[in-house]
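Apart from one protein chain that is not included, each protein chain of the complex appears where it belongs.
Letters A and B name the chains as they come in the text, with residue numbers starting at 1 for each one.
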Amino acid sequence: MEEKREENWQPKIVAFLCNWCSYAGADLAGVSRYQYPPSIRIVRVPCSGRVSPNMILDALRSGADGVLVSGCHPGDCHYISGNFYARRRFALFKRFLEFIGIEPDRVNFTWISASEGEQFAQVAREVTERVKRLGPARKLVKEIEPCSR
Amino acid sequence: MSNPKGSVLVVGGGISGVQAALDLADSGFYVHLVEKSPAIGGAMSQLDKTFPTNDCSACILSPKLVEAGRHLNINLLTLSEVLDLEGEPGAFKVRVRQNPRYVDTEKCIACGTCAQKCPKKVPNEFDLGLGTRKAIYLRYPQAVPLKYSIDEKACIYLKKTGRCGFCEKVCPTGAINFDDKPKEFTLEVGSVILALGFRPFDPSSLEFTGYGRLKNVVTSMEFERLLSPSGPCMGHMERPSDKKEPKRIAWLQCVGSRDINRSCHGYCSSVCCMYAIKQAVIAREHSKSGDIEASIFFMDMRTHGKGFEAYYNRAQKEGIKFHRARVHTVLKGKDDNLIVRYVEDDGIPREEEFDLVVLSVGLETDPSAISLSKRLGIELDADKFLKTSLFSPVSTNRDGIFVCGAFSEPKDIPQSVMEASAAASCAQERLWPSRWTETKKKSFPPERNVYAEPPRIGVFVCSCGINIAGVIDVKEVTEYAKTLPGVVFAQNNLFTCSQDTINQMAQTIKEKGLNRVVVASCTPRTHEPLFQETLREAGINKFLFEMANIRDQDSWVHQDDPEAATQKAKDLVRMAVSKVRGDEPLPYNFVPVKKRALVIGGGVAGMVASLSLADQGFPVTLIERKDRLGGHGRKFYRTWQGNLMQDYLKGLIETVMSHENIDVRLNTTLKAVSGSVGQFRSELSDGSMVEHGVAIVAIGAESFKPRKGKWNYLYGKNPNVHTLLELDQRFIKNDPGLLGMNQAVFIHCVGSRVPERPYCSRVCCTHAIDQALKLKDLNPDMDIFMLYRDIRTYGKREHIYEEARAKGIVFIRYDLDNLPKVSEKDERMTVKVRDPIIDEEVVLHPDLLILASAVRPRDDVGELSKLFKCAMTEEGFLLEAHMKLRPVDFATDGVFLAGLCHYPKPVEETIAQAKAAASRAAIVLSREKVPAESITAIVNPMKCTGCALCTLVCPYHAVGIDENTGKAVVDTALCKGCGACVAGCRSDAITLKNLGNEQIMAAVEAALEE
Partner (left out) sequence: MFTINEKITVEIRKVARDLLKKGEVSAFLGYTKGTVPMVMKPFVARRQEDAERLSWNSFCVLNLANYLPLVLKSLEPPRRPNEPPPEGPLPKVGVLVTGCWSRNMVVQIKENQIERERVKIIGISSRGMVDRKKVQALVDNNEITEVIEEDHKLIVKGHGFTREINRWDVVRDNCKSCVHPDPVIYDEVIGDLSGGRQVPKRFGDIQEIEDMDIEERWQWFQEEILSCIRCYACRNACPLCYCPTCFVDDSRPQWVGKSIDKTDTALFHILRAFHCAGRCTDCGACESACPMGIRMRLFTKKLYKDCMELYGFEPGLKIDEPLPLTTFKLEDPQDYILQQGQKGEEK
């Protein structure tokens, strides 16, 4: 699958960020003017515990080259325990996706607190880099097919 | 006596005045807010960024100002001054004069046409004269109220009647009124709060600085404006002489502070060290080339607040140079550059060339504040700050009149905000019987039923000055928004959060029949409530709203890629539009309030907070884990002003124990907490349950005892080695053993400002110096040596540092690479330390060795923070909702904090914070009900299998299974809208209102549309 990719190809990465920590961390990255690639599209969710595998699949199906889910650090969840449930759900789900051949770097999980603006920018850069190395996603992207098969 | 008045006068529209006004207005009082300038906002509105979070000052302040400006129970009196006051507490009569604005605020739409046409340019005082403004002007772009005013001293028409008058001719609404006259009126209020603020010291008299003579010497306030995007050079940082970006910048500290000889200001201005570091950090960020050399010349680096030391460390790491030296001369160099001459520790004179010199000027009281104090009979101290007693830090000498902010002592924003709430609390302690007697009730128009309507979406794209428009092509984004399905209106605004735009938005919603609104601007975390209320005012349910974060998460993070940033902005707008299309009107839920406070911790903070609430008529349950009240205060001898702690504490404990509204539970801890604001249920260790509407956490801290390791210094081994509090106990006991001693040595920063505890403990410098003075009183011939790293006697505390030096106490500085060495032989202690001034080792043999050891957080803070779901800092102190503007609130509604568990602080600040917590708590307790979450989970019984997975993952036990139907049901009073149940449900049977899977999918899919 080695093909030449455009150097300045920007992947599209859907990021589900919890409102209390990671979204605030992303805001802080802005306030602090930490620059990162314009590849991330942030979807604000109340809690990482709100994110279901379905949502990640939906992003991939709709053509996301990568997905990032980020919540509060374990123990910091605004809703006490949401990220702990999320941690189990995503551990199983990520292993499963890799089992059926989805590249590990496509779907990423992390914890970013409201005070970690720099870390957010760093994660955004890193995830973008990982996804760029993989190239555009194809595996679970739904192609619009003509009516006749 | 009849009931007191239910209204309060707040004088001063800076951040502390605004905060006091908001607290009072939110808890049932009508507030008159008097401000002498045409707009509120004070000094904070002039700042670019704020330390230590680097928050944009205007961004965090603006919502508060707008809230105050729009508050139904705040009567904003700009261009006004207090003339005099008579009467008594509870019933003052205040005469106020309001000067003419010459612009009818009802008619002015702030379109700015008048200022464009006005031919008269004058120096703009908001930019400290660095830029110009017209005779008709706005104080600043986000001014509240956003109304023009005419400067009568500059206006051609007003000076020579009949000439000019252009503004009147061009004003589209006929708002100009040259016949406007001063108005005088009398306000009847129960209490007065003075928040008169400060003015920056004027260094013109300080010849050595070259200020006024040398173009490129500016004050810190001027530099603040040079950095500000709304300042005279649009944030491009140009130096005055040639408008070039300065590459080498020097900050000279203590200009007009800690200087009796030249500026007559003996006090420390508290904030300058931090703002200088902040300016250096921000200047480097602002610089286009990024190669700015920043040097700070200082005597002692005073980074004594929460998060400050870390900020200082980071600045050092980033390469900002710190010179411990006082500059004696600034000379003119080549090309208007500046030669700075200074002497460092080694005594060798040096000089260095800079492009720009910033004078870190101190704070002083404005003459108008001095004359007002005279008129009101308010006593000032020798430094011309308001005189307060440390045990009643926000009271003045006149009963019923309170003070907050920098008017009583130079202080930073959080401390000012804390005091503002504290002053509000003091006012309420007397006026509480008249709560809600003079207030007005907000009524929104009935909401239009939009269920049957197709989406009619309005999109408002904000330029945020140049914050967004400087990177993103906002016009293109606006045009693009118009093409999106459902969008019937799109508009670009300079500042969408400004009052006029907001009013206009409400108008547009009505005129265009909009039923959904998207604002593309900054972050919803700060601005969503503001815009949502606008929707309500326009008769639309506030949940029919979305924001696209095109500033914090776009223009600010893609500054060098305008094209991609613009594309991203379009994507974000498209996502918001897709999401808002599916939004439905939601009910406004409320929770009834249990009128009781639970206060955890029976130290000074807990007792003061309890007492303040009890004095306002609210029942309080105060729990203390030990068998008696008093906490740390029991070990503390006196304040730096000499007030004896034990006397104060005794009185306080007696009052608390005998107060009919306070239920004191000793030997009691908190076991479990359920519920939320208005309806907490807490289980105590004695097995009882307490139902309470709010909680105040005041669990204190501990003092670090260096029993072993690097900081041991014979502690616990030699009986004459003490911590500060241990010496205090000997003072309390009048220990005769302290008499007749020959030598004492104090070691500062024992366990503070070190890698394992990288914060400053704030209280120890002052405490140690006061103890040294006490020892000197006991033994006038005693030799006392203070081994320190930086002396941090901030504010008025500087005076005792001065006194200590005058009395011959010797200060020797050490640093972390050269720690003092303490040894013992035959019970004789030896302390060796290298004196950097004489560059020799000094050998001391003290009878008494005092360790100014750190204040450290309690080990069990984590358990408590989990009970209330509140956050902690990395050091283990409790973390407030916002470091600048919400210093006593937790992110968890209805829970507040005070005292040492927040950060080390002296007793006067603890008292202020405790009262502040009481004020914040009173906002909840004064109401019958508080708003509850509207975005709650909802079950579709047709899809529900009753498998109960949702009930297991809900952290609030808000979901249960209905016995009859076997299906899940949500208790909306308990639901916080986290969505754990939604993600857990395989059947898609439970969803979050307006945050359902379909809507998230819509946003995701919109994000990925090409």
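Note that a contact is a pair of C-beta atoms (placed from the backbone, for glycine too) under 8 Å apart; a residue touches a chain by one contact, two chains touch by 3 or more.
Computed from a prediction, not measured in an experiment: that's the story for all the values here.
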Item to check | Hidden partner chain, touching residue among B:179, B:963 or B:1010 | outcome: B:963
Checklist entry - Touching the missing chain, which residues of chain B? => result 874, 941-949, 952-953, 961, 963-966, 984, 986-989, 996-998, 1001
Next on the checklist: Which parts of chain A face the unshown chain closely enough to count as touching?
Outcome noted: 1, 53-54, 57-58, 61, 70, 73-75, 81, 84-85, 87-104, 108-113, 116, 119-120, 122-123, 126-127, 139-143, 145
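Note that only the chains that are shown with their structure count from here on.
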Next on the checklist: Measuring centre to centre with CA averages, how many angstrom lie between chain A and chain B?
Outcome noted: 34
Item to check | Complex interface listing, chain A residues touching chain B | outcome: 10, 12, 14, 19-20, 23-24, 26-36, 38, 41-47, 49-52, 54-55, 58-59, 62-64, 75-76, 78-82, 85-86, 89, 121
Next on the checklist: Residue numbers of chain B touching chain A in their complex, please.
Outcome noted: 53-56, 59, 285, 523-525, 549, 551-554, 556-561, 564-565, 567-568, 571-572, 575, 866, 869, 871, 891, 935, 953, 955-956, 976-980, 982-984, 992, 995, 997, 1000-1001, 1003-1005, 1007-1008, 1010
